[in-house]
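The complex is shown incomplete by one protein chain, all other protein chains being positioned as in the whole.
Residue numbering begins at 1 within each chain, and the chains themselves are lettered A, B and C in the order written.
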């Protein structure tokens, strides 16, 4: 129960359905005395916004965050920060055709099984619209993290993969293309492919990579709350995510220990970083990096066979305004969740030794 | 900080270092009135025990669990179940050579950075010995789950992969070979390969697959505590794990929505199960399945360059009794963690609707 | 830190300062399928509202609750219920005289010491205005509790005490007088006394009694989360509360065991109820009753010596619109907190036996 909160000391609770009056959240545990740049928070939210480019959903949602508490004279006061984002675009009629129908590979069926009732308008609580609240909280968390840099980007769309290692990439390119890929040539291929897929009324999956630089040593809490375990949970809690790996990941399973071990330099840094910046669940000061797998969006613009609440077969028409590929808009969400995890461990870490 | 507990309503807290007097745990929240088969719990623990076959570490630890509370006349009483496993094999001198030395890709360096002090004997708290407590709790959790079947097995060792899909596998074979692979021919290849690796004084990684059958619909708590997010965290909290994917996983990112969507049968089951039994973070009654990536064990029987606490280069000798491949002994650990997750959601689910 | 949430399974998180844009909260864990009477919730809020009678503060706050999520077609959906109450009366200038001044026996000094910054307008987060959110959540919780009746009333104002035992009282009288005392004659005395005190520019304390009827057996979780321990914490978390006792309370300490023991009837009920309906931290089905002590409100309409943030002596003028006695308006708050505690244990209890 009560699964709508994330974090222990820096704690976000979200609420809201895609077509209710507003979505929102409460950030509890943000230390007092932090000068906030509220415009930066809105900018992060804009990176997630629908309609920002030709390859994302064309829904119109201004997504303006309003802070209601916890901030006084642009400074945090140590009290909970409540905020809302009004739902401007509540075209409930758009969803009347699915009121009683279970969309394949959506959460309609499972919500009904679990709760016996559901707000069917646009997916209700199961809509990825909820992640807008995560972006707000994550953007605020980033302002705590000062020197720590969190950068996510699109690493693959369908079969099209970024071929370079993250050391060869130019991160300044990321926000210059709608796919958010740090290699222009690959970005163009991905963009055309997404357009092609959209023209077919179809969708496609992809992967994100995220790199966190300048992480202090000592973050993470053994044994169950290892840093990568919490990062993994954070990522897997994002809509459409199917997998998470960090450091050498699944590929590392094929290696031998003698190849995989990261030998030390005398200053405690390591020559290689197959560990992905985390050893024994605790950051070692090297870059943290991980991959996140997103499945293809379940809502397609093609007709599909499905069933209704009575178990009868019905045909579901493909219509509406949806993302052909969720990955570009997921970039700020992944960064936000990473920021929440790191901020929480920063606070936790203050009490681990005298 | 308090990172030594797992679960909300069915909650395990563990304690203990590899070479202290004992390791142990407390299981809080187990409902009253459960008839326990204590022998079954010990049997699960034996599946994890060192020395059980020629391809695992030859350390001798009897690993006998002693229950101290919460059970009366072989029945749970609803009060916390405390247990200990005495450490029979406390050869501290074995570890004097690493007292001041950081083993590469171990947790020695990060523990020292985080805590400023560490029990260096055998890895202390960072040793996988802690997972014995998880197996005890998981074995107990399994007895709550009655019809639900949780089966893990070795799916790859290094480059050697199980080629069959899990539907074609014969689970009755798993415990008949030391690798715990459900295909005898592949098991033999894996076994020889592990022996070869050991002869080189090296180690190798691998992957586990786990399948959970007969899961009731409705388990999992949106939005942050999605069923697969918690499973992911559980698996990533196991020593040496580098990745987690469920359902179609990383491969699924290459698919189109029209291929990936699981169409319904009229009874609510689905024709395909790329969703992996979970939709919107909630179980849909189909089989849950996931993969877990284990890196090669960092302790190798070869000399390695490393540094000591003073940042001086030292040579570390490869000696001791360690696993050449951790995957076979990880099978009961993965099952235990899965059982803890499912048991917790079973209890949580009781309060989700009227 | 995260001290703005209450409850485990039925969990309220509140936010907001007295003179911010809005206060509000999130109720997480309310089961799905509860038909809500939203008007009843507003009515409870009206019982707490300023300006409701001649003996409470004459501030004007309409205090209208707006639900933003978690309710669909007047039914709970199992998703978090977000709500806000807009602050209509944000006369910040009223508070400019205390911007830099610490009001005696208020939280001004301690907030500054703790956080180094504070929203000084009307007490900010430390204002009892926050309790409006508790009343909303408690009123909603009451609708879960169906047959359980929670009744609080004023038991003393200064030295004027209700002389009758709670069995002799007429609860139907409570809402007919502004003091909320179940005995008309005593209520009148209290009312005149409060008016007298107010004329002096002073304030006075008092006590509340609360009785909970029809509580199911078995609520409460040993050993730390005993039912009365959580009730005590709930009450002590209300502004101005200085003490809590249940059952025989402080008076019971003077008794002998042979007098104090509640002997059983054959049906398991007890002949006396000095236990106050709770034994070993678990409800036994008898009425639960407890007393709550409220200190006199610290804001008085008299000039007081005090200090400013620089440690200089300053005179503070007594002005503004405040309650001469907080007890009458605290009645719905005490009921709300009791309802939150009981609702939470109702949900917790579902998982205690098979």
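In the analysis below, a contact is a pair of C-beta atoms (placed from the backbone, for glycine too) under 8 Å apart; a residue touches a chain by one contact, two chains touch by 3 or more.
All values derive from a computational prediction rather than experimental measurement.
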Option touching the unshown chain, where C:39, C:73, C:147 or C:267 are the choices = C:267
Which of these touches the unseen chain: C:5, C:18, C:186 or C:209?
-> C:5
For chain C, which residues lie in contact with the unshown chain of the complex?
-> 1-6, 14, 102, 104-107, 109-111, 113-117, 125-126, 130, 156, 158-159, 197, 200, 202-207, 217-218, 220-226, 228-230, 232-234, 236-237, 242-250, 252-268, 270, 274-276, 278-285, 291, 293-300, 302, 304-307, 311-313, 348-349, 351-353
Residues on chain B that touch the omitted chain in the whole complex?
-> 1-5, 8-9, 11, 13-17, 20-26, 28-29, 32-33, 66, 68-70, 72, 75-82, 84, 114-119, 124-125
Touching the hidden chain in the full complex, which residues of chain A are there? Just list them.
-> 9, 29, 31-34, 78-79, 222, 347, 350-354
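By definition in this document, only the chains that are shown with their structure count from here on.
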Which chain would you call central, comparing Cα centres to the global Cα centre?
-> A
So if I superpose chain A on chain C by CA, what angle comes out, to the nearest 5°?
-> 180
For chain A and chain B, what's the span in angstrom between their mean Cα positions?
-> 26
Centre to centre, by mean C-alpha position, how many angstrom separate chain B and chain C?
-> 46
Interface hub residues of chain C, defined as touching at least two other chains | 9, 29, 32-33, 78-79, 347
